Each structure stands twice: as C-alpha cells, then as structure tokens.
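All remarks here apply to the structure that follows.
All protein chains of the complex are present and in place, except for one that has been dropped.
Read from first to last, the chains carry the letters A and B; within each, the first residue is number 1.
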Amino acid sequence: MTATSDRPRHRSRAATRFPIYRLVLRSQVTRARLLALLALGAVGIIVGAALGASNPAPALIDGLGLVDGHLAAGTRFVNTFGLSLLVPVTALVFAAASLGDPDEDGTLVYLWLRPVRRSRIVVAAAAASFTVAWPLVVVPLAVAAAATGGGRDLVVGTVASATVGLVAYTGLFCALGLVTKRSLVWGLLYIFIWEGFVATAADSAARLAVRTYARSVLSGIAELPLRGTVVDSPMRWIAPVAVGLVALAFATWRLARRDIA
Amino acid sequence: MSATEPVIEVEHVSKWFGELVAVSDVSFTVGPGVTALLGPNGAGKSTMLRMLCGLTPPSQGTVKVLGGDPRHDLQLTRRIGLVPQQESLFEGLSAYEFVHLAAVLTEVGDTDAATGAALGLVELDPDDRRAVGTYSKGMRQRVKVAQALVAHPQVVVLDEPLTGLDPRQRLHLITIFQRLGAEGRCVIVSSHVLDEVERFGSRVLVMAQGRLAAEGDYHAIRELMDDRPHRIRIRSDDPRSLAAGLLGGAGVVGVTLEGADATIVDTRDAALLRRSVAVVARDRNVRLNEVTPLDDDLESVFRYLVEGR
Partner (left out) sequence: MSAVTVEPGAVEPEPGPGPGPESGGARIVDRGYRRYEGRRTGTFGAFRALVAHSMQRALGLRRPATQKILPAIAVFIAYVPAIVFVGLSVLIKDTLLANSNLVPTYGDYYSFISAAIVVFSAFVAPELLCTDRRTGMLGLYLASPLTRNSYLAAKAVSVVGLLALVTLGPPLLMLIAFTLIGQGPDGPAALLNLFGEVLIGGAVVALLQASLSLAVSSTTTRKAAASAGVILILLASAAISDALVKGADAAPELFCLNLLQLPFELVRRIFGELSPDPTIASIPNSTLISAYVGWTLLFAGFTWLRYRRVSVDR
C-alpha cells in the first residue's frame, strides 16, 4: 500500500464547499465551447465598434420623434444579436449540458446515490451554468453596446436584459437537459422556431417567449421601443425569474423521480 | 441463510419498461456475507441491482434494504455503496478528487483520511494527479470500487466489478470482497466469470429471463436437482470389475468406462454411492485412486438452471 504523504495534496477546505457546483463548473468549461462563444462575442464587439464608427441617421420613432442613430442602431443590434442569439444559445450550450451530460454518460449516479437533496443538485448545476455563461455573454455584449456609442442607458439595459434572459434560459434549459437526451436539438427548436417564428406571429404567443421579456427590459431602460410585443414593468422583471425558478423546481421533481442508469 | 435479520428483502418484485419485462415476480432475502448474482445477458441482473440501490423503482412489489426504502430514503444512501456497470467517470478529476467527492457528499467524518484509505485498499496512489480519463480500464474499475467503499457502507452492490482487471487485481479484489463479507457487511456481486464467483463464496442468486431460477448455496442447489443424476468419476486399478459391482446398485442410473482406469457413474444419490463404492471396491479387491464429482461445480449448476442442460 502507498505510504500516506504528509505534504498537503490537491485538497483544501474549499474542496468540501459546494462540491457539486465546483464539479459541474469544471466539467462544463471545455476549450471548444469557450472558443466558439468567445469568437461570437468578439464578432459582436467588432460589429458594435463598426456601428459606433459609422454615422447612422437619426431614427424617427412614433411617439418619440427623432432618436439618436447610434442609440437606435445599437439597441436593435443588442436585441437581434444579443438577446435573440447569443444569450439563449450560450445558456442552452451550458445549462442543457449541466445535468444532461452526466445523465447521458451515466455519471449522474455518482451524485444521485448520495444523501444530497435533489434540489441542491439542480440548483448547483444551474448556478454553475450561470457562472460560466454570464461573463461569456454579458461582458462582450456590454462592450459591444458601449462601442456602438448608444450611451450609458444602452449599456445598463444590455446588462440587465441579458442577465434577466440568462436567468430564465438557464432554468429552462437545465430542466430540458433532464427531460430529453436531445436537449440541444429541442432547445434550438425552441429558440429558433418558437421564439423566432411562432412567437412573432401573435401577442399571446409572444408572452410565452423569454425573449419578449428580455427585450422589454432593454426597451424600457434604453427608452426605445423595439419591434414586437413589449411587456410592462414589473412583469418584465418578475416573469423571467419566475420562469427560471419554476423550471428548476420542475427539474428537481423530475430528478427525484427518474430512472438513473 | 443467516439467522440474523435479512439485510435485503425483495418481495414479488417485477419491473417492466413498456412492453419489456425485465424482472418478473422475484422474491428473495439476503443477509450479511457475500452473495453472487448470476445470470446470462438480459437476465435482469443489472435491473435488479439498480432496484436494490433505489436507482429505479419496481413496477410491482417491494424492495427493502436495511429496513428502509432505498428509492425514497435519502439517508439510506449513506449505507449503500454501488459500483455501477458503466465505465464513465468524471473524466477531468483525479482519482483522489473523485473518491474525495464521494466522501464529501456522503458526509464522511475525516474525508482526507477516508479517501486515502479507500484508494490504498484498491492499490491506487492517492498522490497521482492524473485525470481518471487517462486511466486504463482496470484502474478506472478500481476507482469505482474505491468510491463505493469510502463511506464504509453496510451494503455493497457491485455490478460486474472484475471487468477489465488483470488476474492479480481480480484476486486482490475478491479478497477484499471476502473480507467485507466476513466483517458482516452485505456484499452482492454480479458476474459472468463463474470460476471466480466460486471463490466469493457459495451463496448464489441465479436469474434467467427476468425470473429467479434458484437461490442459496450452490452445492445445496445441486442436491435439489433430482431429475439430473450426479456424475462421478472413479479411477481405480480395475474399472471393469468396479463397474460391474456398482451397476445395479441403489440409485445408480448408468455406468460408463472411460480410458484405461476410469469408471463414470451416474447416480441419483451421490451420498449413497460414496458409501457403497468403498464396500464394492473392498469386496472386489479393487484399489481406488480417485473419486471426483464431475458436475458439482457452479458452472454445471448454472448451465442446468439457465440452459436446462
């Protein structure tokens, strides 16, 4: 048997704190994911800078009159590139994998067969996904928003709307990862078909899309109306958080009842 | 069966997945010691083991482990250690981190000491910083065993634990299982490798096509196989004379001569034959060199129960 070494090994008190959170965090950050999402964020910054360097004409908005061209272009860009693409896809990539990957490869048993409340597993996984996704999404978007020259309100609106969207998407896709093995596929369908297509057709359908609430937050803070349904405060803040929490509760319920391979 | 309270009680348990019946009306109890769960592929062994750990609920019937319901009693998981069949581990962690995680989640007192001890038990280096993703199959298997034992569980469930191990490692792990059984823990091991299962001990549960075919000591199971005569080989200096003397004896079904010195006797009563062969040999002045039962091993029992031959 190997003699026990006296020198400290790769352990510390921190290793005993939030072990599941640390485990999921570590397993999610892969080079391919980081590179792809960093590249996307970088492209966003470049485009934001291009918008800032250009001289867009002031936009005529109903009820507001002429609005600064940089603000209008910047807000539209954050909405289409950020809230409609970068935020949901980044959340999907990390959140769906947080519990979906261990479920698929059979390592979930090493968490499940422990005296750990199921809610703790789910919350830790979601928190880890959010921790990774937030800087990958919000930082480049905020930088891009600042680069567009749209002003302070646009930057604040970008951070707030992206965060609110990320909270909802993280909860939703975390649950999706437990519900189906093809979570990435169904998540893309939700983002692209439901939110990008069906929800644009009718007001009632729009209220069933996370994007609507994130867009409403951005629109409210930047004080610029955007195309599509806009939800009034405070629902625009409450609904996404509620969606995220309900989704996590569902994921907990599901985890407690599923068959573990 | 031990006189003590059973550790595991399975009563009329069935499990189906849609139209596929994986386990059908199985009942048994298991006490302390090592019990082998045998069966061909698709017999329902893994499903049964998963139900014992609460990983999947039975569709019908009840499973009790240490008096509790493993599916719903979270605290029971502290006392159950599982070595699952699947190969995947948390690939980015080192062996130490992997087992330490198990210790932390099971709220073991001194997690570092427990981790070091568990890894030492399976002959893995606690100071090895390499990720388990780089490990060989045998080393990964040993990591799985270590994480199952780190919390000193009372019930240890092992699904094909010897897969991928070299002969020396297999022997080492078998010794560990025997020790755990001798300590009074309940160890259930599923395996296909019959000659190694014989070394665990003699208590078996045999499953076939989702049903329990037999349980208990396999020697005793063999005795119960009335419709199948025992086959015994007797080597002597005059096999013909011995055969003539045994033929017609009580319980003897058939006698065959094999080679120059062997008499193969099929009998319904092996104990009676063992008594009478000495008398016959003495009466006929035959020197006996060997008396060996040919089908008293686990493989024969298994083949009979599972394949009917």
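Observations on the structure shown:
The rule we apply is simple: a contact is a pair of C-beta atoms (placed from the backbone, for glycine too) under 8 Å apart; a residue touches a chain by one contact, two chains touch by 3 or more.
This structure is a prediction, so every number in the text was calculated from the model and none was measured.
When the full complex is examined, the chain removed from view is found to touch A.
If you put the hidden chain back, the residue from A:22, A:76, A:120 or A:207 that touches it is A:76. Which of A:43, A:139, A:179 or A:230 touches the hidden chain is settled by the complete complex: it is A:43.
One chain of the complex is left out; on subunit A, the residues touching it are 32, 36, 40, 43, 47, 50-51, 53-57, 73-74, 76-77, 80-81, 84-85, 89, 92-93, 182-185, 188-189, 192-193, 196-197.
Just so we're on the same page, only the chains that are shown with their structure count from here on.
Averaging Cα coordinates per chain places subunit A and subunit B 49 Å apart. Only residues 50, 53-57, 74-75, 77-78, 80, 82, 84, 86, 88-90, 92-94, 96-97, 100-102, 104-107, 111-112, 116, 119-121, 123-127, 129, 147 of subunit B touch subunit A when the two sit together in their complex. Residues of subunit A touching subunit B in their complex: 1-2, 4-5, 9-11, 15-16, 19-20, 23, 26-27, 105-107, 109-117, 259-261.
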